[in-house]
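Now for chain A:
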Amino acid sequence: MPPTTDLVVQKIETRADGSLRAYLRSIAAIVWKDLAAEFRSRELIGAMLVFSALVILIFNFALELDIRTREAVTSGVLWVTFAFAGTLGLNRSMAIEKDRGCLDGLLLAPVDRNAIFFGKAIGNLFFMLIVEAIILPMYSVLYNVNLFQPGLILVILLGSIGYTAVGTLLASMAVQARTRDVLLPILLFPVLIPLLLAAVKASNGFLMGFEMAEIMPWINVMIAYDVIFIAVAFMVFDFIVEE
Partner candidate 1 sequence: MERTPKALKVLTWLTSAVFIVALYLVLIWAPQEAIMGDVQRVFYFHVAAGWVGALAFLVTAIVGGIYLARGEQRWDRIAVASVEIGVVFTFINIVTGSIWARPIWNTWWTWDPRLVTATIMLLIYIAYIMLRQGIEDPDRRARFGAVYGIVGFISVPITFASIRIFRTIHPVVVGSSDPTALGAFDMNAEMRVAFFFSLFTFTLIYITLLWYRLRLQQQKEKIEERKLTALSS
Partner candidate 2 sequence: MMFQEGPADTLNYMIAGYAVILGTIGLYIVNIILRFRSLRQDEALLDEIEAGQA
């Protein structure tokens, strides 16, 4: 038996006995592949960061962010920035897969289709969190607002999870269309509205120091959104990459 066939047989066997472990391992492999590629080129996070900085600067002029308005609009400015920077990252991350034929390669690999989805989504989540981790201190310094509150971090985490779950699903459709760059935000934003609304409201609650009872409904909306759409994406992703 030639060694390559041996390897394939071995892979199939590992899938058969420790299928969950193999599943997790293939997810990790895809995440790792994305992170390693990004670490080498740095084109995705770099673009997202510069774009976010520009959006925040534009808001500064557009809204005249003096000390009083600043408190009221900070959460809105942050989420608009994240949402726009996110589409940039999502488009790029899926377009790379498509253009370099990586997606076809991934599909040929003996991994579950869903593992591809979770791998890509977790990779995108990492990129988003990295960008947010840089934007938050930048915003704090520029506008002298303390954004490092555990509640706000939780909201950003919940928001980013839902955003990347739906975003990865829709971006993998959008990149296969003729009009892909314009299509993603048009597909994504109307579906994201409940998540963004809840994220803005919850962030604002934490920044203004509201009581937990007022913030909890929004947190619950975000958790529900995340759970529902991760489940939906899990069920339908197969049909997007099926060829």
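Regarding candidate selection, all candidates are chains of the complex that A comes from, given by their letters.
Convention: contacts are C-beta pairs under 8 Å (C-beta built on N, C-alpha and C of every residue); 3 or more make two chains touch, one makes a residue touch a chain; residues count from 1.
Here the structure is a predicted model, which is why all the values come from computation and not from measurement.
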For chain A, as assembled in this complex, the candidate in touch from 1 or 2: 1
Parts of chain A lying in touch with candidate 1, wherever the complex brings them together: 166, 169-170, 173-174, 176-180, 183, 186-187, 190-191, 193-194, 197-198, 201, 217-218, 221, 224-225, 228-229, 232, 236, 239-240, 242
